[in-house]
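A single protein chain has been omitted from the complex, and every remaining protein chain is retained in its original position.
A and B label the chains in the order they appear, each numbered from 1.
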Amino acid sequence: MSPARVNIDLLAPPVAHTIQRRSLYIGLVFAVLSVIGIFISPPEQFLHSYLLGYMAWLGLTLGCMAILMLQYLTGGKWGLVIRRILEAAMQTLPLMMVLFVPLAVGVHHLYDWARPEKVAADKHLREITRDFLNPTGFGLRSIIYLVIWGGLIYLLSRWSAQQDDPPVRDFSPRYKRLSAPGLILYVFAISFGAIDWVMSLDARWISTIYPLIFVAGQVLAAFCFVVVVEAILSRYSPMAQLLKPDELKDHGNMMLTFIMLWAYFSFSQLLIIWAGNLPEEIRWYVRRWVGGWQYLGLGLAAFHFAVPFVLLLSRERKRQVHRLVRVAILIIIMRFVDLFWFIEPSNHTRLLVHWLDLVIPVAMGGFWLAYFFYNLKARPLLPVYDPQTASLLEPAHE
Amino acid sequence: MKKVPIYGLMAEFDSPADLVKAAHRTYEEGYRKIDAYSPFPIEELAEAIGFHRSGVPLVVLVGGILGCVGGYMMQYWIHVINYPINVGGRPFNSWPSFVVVTFETTILFAGLAAVFGMLALNGLPMPYHPVFNVPRFAFATKDRFFLIIFSSDVKYDRAATRRFLESLEPRSISEVPS
Partner (left out) sequence: MDDPTQATRGSRTAPVIEPGYTFATITDKISSIVLTRPVSNGWLVGFGVGFLITMMLLYAMGYLFLRGVGIWGVNIPVGWGFAIVNFVWWIGIGHAGTLISAILLLLRQQWRNSINRFAEAMTLFAVACAGMFPVLHLGRPWLAYWLFPYPNSMNYWPQFRSPLVWDVFAVSTYFTISLVFWFIGLIPDLATLRDRAENKWAAIIYGILAMGWRGSARHWKRYETAYLLLAGLATPLVLSVHTVVSFDFAIAILPGWHTTIFPPYFVAGAIYSGFAMVLMLAIPIRKFYGLEDFITQRHLENSAKVMLATGLIVAYGYAMEAFMNWYGGNPYDNYLLWNRLHGPYAPIYCALLFCNIVFPQVLWFRKWRTNPGLLFLVSFVVLVGMWLERFIIVVVSLHRDFQTSSWGMYYPTKWDWMTYIGTLGFFMAAFFLFIRILPMISIFEMRTLLPEAKEVKAE
């Protein structure tokens, strides 16, 4: 099979365009609703909902970037068929950069440490805002994180774009050299991002494992997203031929691994804080264990861990995309619930789902998905001029 | 030797591929009481002789459930029923603390079930087995591959089965005394 023919065969099916257009419409409609929300809801609520949506969609962007680099480092055949999906997802970062602006502007409504009257009343807040948590530092650090990710994504995309044109070039040593420090940079940046953006909602509360829960959650959500996209694309050529049950099983196993990792981090944090029972630590859980929030916590244990864990033990389920995708959708929803459980209790003592908690994330998601499918359909679904591709194409066309 | 009843006919092969091919042929020929021996696991071989379900996963599942339920019940019984004691105001049923030992007993029981279940299903330990009577069989743990048709098979016929085995072009054929 000649690369020239492949190029035409391997473009995303028209459904990508349809979804892109519909996502954009949904995004626009919900964006209008969100703007209405600014005027009729308290700014605290608007910004909490906004942060929720932002962390959810940023998680997909960054999680896909992390998986891409992980795949470059470890090799393995499971990565080739999803490489373009991962790239299209991570290339939505410019959107996330723009969407960060409202958080930077609204910082005074979101965080206690940015409210002078609260800071004045608390010695620790005075110290930490002087040294670290102040709007300037917050803004500067956020720019640094976004620039770090932007740089990684720029390099990964630029080299990858060269593999859309002849001749066949092997970039794997180059990808590897970038991915090792790239993963370190990603983990450090998202760790401090998680601290700045979410953990500092309660500036007196610390947990050293907390950023890792975000890392595990982002990668998990990204794997689930990839499976959902695979499920859509696999109804059409070329993905119908490219996606092999064995590779899908690997993706399912990755979901399983990261579910367990997420549960491991989350349970360790719970057990250590619960057993220590120190007043400045336990209140994070106390707050989430009253007023209805506890049902969400139990729901997370059941549907973010137990149920998908048992479902993913089945080998056959992981080999069939229409069965695996149901688990993936469940986990994506639970990822959102998990973030909700992390963010919203700092705004409400009783469980409350505000309409903006749904509207703003949907608005962001509309734009994000439109951008994603725009990226996806712009290029062939396989890196045609990567030497590894040959091994994937051959059996499909025997 | 002449008086000893025959346990089966054994053919020796040089390579795993030959053995798998021969096993397939034998199964297709209608022989059911057959077995194959190799110095390392060959996934396709069990399929070829018509053996599909190992039964081990079920044993492990039962062991794991027993360990999980038993481990938690033990702690619950000790700390809630038999000897409740207040430790730093924690509830008698301190489930976050009990998760750890429950996890360990689950793994312990499931793991031991895997080992002993596998051995029991395989009928091991079994110090004596007729196939060891064939001197060449010592190479089954080195670099030779064997196929046996047991004399208890309904299709077994001393001469016809031997002719059939010869058609598989083995390296040698031996009669296994029982």
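We adopt the following convention: a residue touches a chain if its C-beta (ideal position, glycine included) is under 8 Å from a C-beta of that chain, and two chains touch if they have at least 3 such contacts.
As the structure is a prediction and not an experimental result, all values here were calculated from the model.
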Omitted-chain contact residue, chosen from A:41, A:268, A:294 or A:320: A:268
Residue in contact with the excluded chain [from A:35, A:140 or A:209]: A:209
Missing-partner contacts on chain A, residue numbers: 124, 127-128, 132, 172, 180, 184, 187-188, 191, 195, 206-212, 260, 264-265, 268-269, 271-273, 275-276, 278, 280
Footprint left on chain B by the chain that the document does not show: 15-17, 20-21, 23, 35-46, 48-49, 51, 54-57, 60, 74-75, 78-79, 82-83, 85, 87, 90, 94, 97-98, 100-101, 103-105, 107-108, 110-112, 114-115, 117-119, 121-122, 124-129, 131-132, 137-143
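Here is the rule we use: only the chains that are shown with their structure count from here on.
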Separation of mean Cα positions, chain B and chain A [Å, integer]: 44
Interfacial residue positions of chain B with respect to chain A in the complex: 88, 96-97, 99-100
In the complex with chain B, residue positions of chain A that touch it: 267, 270-271, 274-275, 277
